[in-house]
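Below is one structure, written out as C-alpha cells, with a few remarks after it.
Heads up, one of the protein chains got dropped from this complex, but the rest are sitting where they should.
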Amino acid sequence: MKLVISIAGDNLQSPFDARFGRAAAFCLVDSDTGAWTAHANPALEAAGGAGVQAAQFVAGLGARAVVSGAYGPKAYASLSAAGIAMHLAPGNAPRTAADVLAQFQAGELSQAQAATQEGRH
Amino acid sequence: MMKQLIVLSGKGGTGKTSVTAAFAHLAAGGRLAGQVVIADADVDAANLELVLQPQVLETQPFQGGQVAVIDQDTCLVCGGCADVCRFDAIIERDGQYLVDPIACDGCAACVYQCPTESIHMEPQVAGKSYVSESRYGPLYHANLDPGQENSGKLVTLVKQRARLRALDDDRQLVLVDGPPGIGCPVIAAASGADLALIVAEPTAAGVHDMQRVLGTLRHFGVPALVCINKADIYPEGAAAIETSCRADGVATVGRIPFDATVATAMVAGEAVTAFRPEAPASLAIAAVWERVLASLEAPT
Partner (left out) sequence: MRIVVASGKGGTGKTTVATSLALVGGESVRCLDCDVEAPNAALFLHPVLDRRQEVGIPLPRVDTALCTHCGKCAEVCQYHAIAVLGQTTLVFPELCHGCGSCTRLCPEGAITEHLHVTGVLEGGITADGLEFARGLMHVGEPMAVPVIRELKRWPPLRRPALEIWDAPPGASCPVVETLRGADFALLVTEPTPFGLHDLKQVVGIARELKIPAGVVVNRDGIGDQAVDAYCADQGLPILLRIPMERRIAEGLARGRSLLETAPDYRPAFQALLAAIQDRVNAEYAP
C-alpha cells in the first residue's frame, strides 16, 4: 500500500524528518514493493495551516498511511477526515526513511490516537 | 535534550528584552556556555540586537503575504472587485479602481470576481530575516517592514531556524525573546516552547495583561513561570501577584527591583548583567535565571 514518510532530503536514504506540516519533503513508498518517489512539501512556507495543506498534498498522492514524529490538531483532523492512518516514529535517534520503512513493515510503529502536540503556527 | 524557553509579558515594556539579553549573557558564562541559540521573535520591534551587538552573517528577504494588482488596460471599471472586497482595499478614484496595498488582506476575492481576469496577486517582500553571530551565541532575528501583517509567519521562520541550528549543533537551549500581546505573533512564538517565563510588572495594567498571557499559554499547553520586574514600585502589587499565582498553581521565581542601570546598560549596548554585575537588577536577574534553569533541567 502507499505510505508517506516525512523526510529532510529527497530520497529513501534521506534523514527522517519528525515534523509533518513543515517537513522538508515527503517520500511516497509502496510498502509492498519498496518503489518510492520523493516530493517537496508545498506547505513548508505556509503562513498558517501548514498541517492542513500538507494533509491535502499527501491525500492527493494517494497515501493510505503516513509516518511522522508528531501531528498538530489541524493535521490530525485533516488526515483523519481523509482516512489516512497516522503512524508515529517516536524518539530522537537519527535514522533514515529506509530505517523507518523497515520499522513500519515489521509492525513496530504505533498509531496516533489524537493530535500529539499543540498546534505550531 | 534540546529545550526552548520563551520570555513573554502580555503588557509591553515590562523588561522582556532586557531580561532575555541578561539570560544570554549569564548562560554564556555558566554551565550552558556554547549551548545556547538565541532568537528574537518580536519581529515587529526587534530590539535584542541593540544589546547583543551581533554580526550579521546572512540576510534574506522575507516574502509576507500577497497584494492584488489591477491591470488598468483590461479593466472594465465595473466595480465588481470593490463590491466583494471586505477589507475596504479597493477604491474608486478618477474613474479607475485602485487597490490600497496597506488595506489589502490578500484574500483574492477580487481576482475570482473579475469578469475580464484583470486582477492578479503579487507576492510582497514584507521584511528581512537574519542569521547573526552575537557575543553570546548565534542569533536568529528579523525585521518586519512597518505596517506589514504580523501573522506569525516570520516569527515561525525565525524560531524554526533557531531550532534547527540548535539541533544541528547539538546545543541544549533555544532562548526566545517574545513579543507583547496575546495574538498570533505570541501564539507563533510560544508554540513548541518547553517553558515560558512571564516578566510581569506589579501595576494595575501589568497584572491584567499578565493574566491574559497566562490564559493564552494555558490554552496552548505551555507551562509558565512568573517573575516580577520593577517590583519595588508597588510591593503590595508584587505580593498580590505572588499570591494569585500560587492560587493558580503558577510558580513565581523572583522579584527584580527598578534599577536605572538597566537603561544605562541599554544605552551602552550591553546586557545589564554584563554592564554592571553587582547592580541590584543584575543580582536579582541572576537569581531568577538560576530558578528558571532549575525548572528547565527538572525531569518532566
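So that you can tell them apart, the chains are marked A and B in the order they are listed, and the count of residues begins at 1 in each.
Keep this in mind: a residue touches a chain if its C-beta (ideal position, glycine included) is under 8 Å from a C-beta of that chain, and two chains touch if they have at least 3 such contacts.
All values derive from a computational prediction rather than experimental measurement.
Novice: Of the residues listed, B:Thr156, B:Thr216 or B:Thr252, which one is in contact with the missing chain?
Specialist: B:Thr216
Novice: Looking at the whole complex, which of B:Pro54, B:Gly106, B:Gly192 or B:Gly254 touches the chain that is not displayed?
Specialist: Considering the complete complex, B:Gly106 is the one touching the chain left out.
Novice: For a quick check of understanding: of B:Thr20, B:Asn150 or B:Thr273, which residue touches the chain that isn't displayed?
Specialist: B:Asn150
Novice: Since one chain has been left out of the picture, which residues of chain A touch it in the full complex?
Specialist: Listed in rising order, the touching residues are 43, 46-50, 52-53, 55-56, 59, 74, 77-79, 81-83.
Novice: Over the whole complex, note the residues of chain B touching the chain we left out.
Specialist: Against the left-out chain, chain B lists 9-14, 17, 44-47, 50-51, 66, 84, 86-87, 102-103, 105-109, 112-113, 144-150, 152, 179-185, 187, 201-206, 208-209, 212-213, 215-216, 219-220, 230, 233-234, 237, 258, 260, 263-264, 266-267, 269.
Definition applied: only the chains that are shown with their structure count from here on.
Novice: Compute the distance, rounded to whole Å, between the mean C-alpha positions of chain A and chain B.
Specialist: 29
Novice: Inside the complex, what are the residues of chain A that reach chain B?
Specialist: Residue list for chain A touching chain B: 22, 45-48, 92, 117-121.
Novice: Looking at the complex, which residues from chain B come into contact with chain A?
Specialist: It is residues 1, 63, 65, 151-153, 155-156, 160, 184, 187-188, 191-192, 220-222 of chain B that touch chain A.
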